[in-house]
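Structure incoming, see below.
Only one protein chain is missing from this complex, and each of the others stays in its spot.
Right, subunit A next:
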Amino acid sequence: MNVRTHMSMIFHLDKCIGCHTCSVACKNIWTDRKGAEYMWWNNVETRPGTGYPTQWENQEEFRGGWERKKNGLNLKLHTRFQGLLKLFYNPSLPDLRDYYEPFTFDYQNLFNSPQKDVQPIAEPVSMITGDPIDIETGPNWDDDLGGSNVYAKNDPNLESLPEEVREQMNELERLVFNYLPRICNHCLNPACVAACPSGAIYKRGEDGVVLVNENSCRAWRMCVAACPYKKVYYNWSTGKSEKCILCFPRMETGQAPACAHSCVGRIRYMGVLLYDADRIPDAADVPDEELIAAHREIILDPHDPEVIAAAKANGIDDGWIESAQNSPAYKFVKEWELALPLHPEFRTMVMMYYIPPLSPIVSIIEKNLFRLDLMNEDYDFELFDRLDAARLPVKYLANLFTAGNEGIMRTVLRKLLSVRIYMRRKTVDGVVDDVALKTLADAGLTEEEAIAIYKMTALPTMEERFVFPPYHREMSIEAGMDPLAHKGEAGLGYIQQPKRGS
């Protein structure tokens, strides 16, 4: 057992209101620069939809992630040798038009325009060339199902759904969507790291953050194609790749990353996960149906004395272990088994997890009138026993979060519904009847667990949502540099501008 620590984020999708505050917070801090205008390290997609960059899940085109072959896991993008030959040009790389052409508006014209018969306008201009452009698309052009005939209809996750279900999802009475906020998943088996010919991308051992060393990056840009989530971006101005850094400077000082901290819906949780690094290769190399189980398997119980001993033997200090014991991530992923990885079939072993969204009951057409598809006898709005009457098809969610395994998705949804039913009886009706208790038992939860899930979902304080370990960055700096020797020196020393070479 090789115990390591990892910072993990949980997204409770039922709580996301799609406000994009997270994206804007991130942009203002990290990507408000020349060459980075088109990058959204954090973006929020409407699902069903094609996402950003458009069709990023279509790995036949972009060739991201890992593939199972006879000799084990291989990059879908290239073998090492092919990688070296394809540096001059790489067909799998997304084009700027797959993201969008960043634009701004010529506001000066509102002030400087000569007098005319008509009001001056602020014309849209490209942020790359500065020329006027016709804006054709943006990073969230399909927000709230806008243009759904182009976007929602072409969601790759709909492909394996029966034709009639897909048709229905286009009809008004079955219309449904949810939001999917996405950042870099800081994977355990990252494809970007593996694809970088220069070895410029690495994972931090202490917290698992995946970073690009821009001093070593040579713009071979294989990482951009290899990441199945398209979360490495190429800065066309500096000629270097960039990606989400999980706001590590904030985490090192005990603050949540900007996206999580600013989240209006408070959908995000963060905490430490302990995992067994020796078992990563095996866990990533199992058939699709077993992926979730294998993934859960390598996450270790921070209360288990054996794990604690192994962690200490690996140099993990008590602060991190204690933090792992209080981690909301551990509770959601492992204890309650509610949080799931996005597209586990890409086999990069993500460390950011999603609690899938519930959706309303479908309506049916009866005598030309719309009617909710309710059981007449008891007007049961709940979908507990009838998940197929939910507007989001279980298969669709399974394609997103469980590599198509509907069984696991049903288990998770039923747990979420049972907590809801139980708490409604308790707080609205005032009595918990046998039906509610039976629902809980059927879903595999105890009353204590249901209450804990409810509290963590609906009432968590900031300290419960974000549990950060003491990084003790000051100590690691002291080890490499004598603070007394540097006392009196001005600040950070000689740091070079990230200026484009020639």
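Just so it is clear, a contact is a pair of C-beta atoms (placed from the backbone, for glycine too) under 8 Å apart; a residue touches a chain by one contact, two chains touch by 3 or more; residues count from 1.
The criterion applied here is as follows: contacts and distances are computed from a predicted model.
The chain not displayed here is annotated in its UniProt record as "Respiratory nitrate reductase subunit gamma", chosen from "Respiratory nitrate reductase subunit gamma", "Urease accessory protein UreF", "Putative ABC transport system permease protein" or "ABC transporter ATP-binding protein". When the whole complex is considered, the residue among A:Ser216, A:Thr253 or A:Thr446 that touches the unshown chain is A:Ser216. Note on the undisplayed chain: of the listed residues A:Gly315, A:Pro360, A:Gly407 or A:Gly444, the one touching it is A:Gly315.
Residue-wise, the contact with the chain that is not shown comes from A:Gly501, picked out of A:Pro114, A:Gly430, A:Pro483 or A:Gly501. When the omitted chain is restored, the residue from A:Gly49, A:Pro139 or A:Pro190 that touches it is A:Pro190. Although one chain is not shown, part of subunit A still touches it, namely residues 80-81, 83-84, 87-91, 93-96, 128-129, 131, 189-190, 193-194, 197-199, 201-206, 214-221, 234, 236-240, 315, 475-476, 479-480, 496, 498-502.
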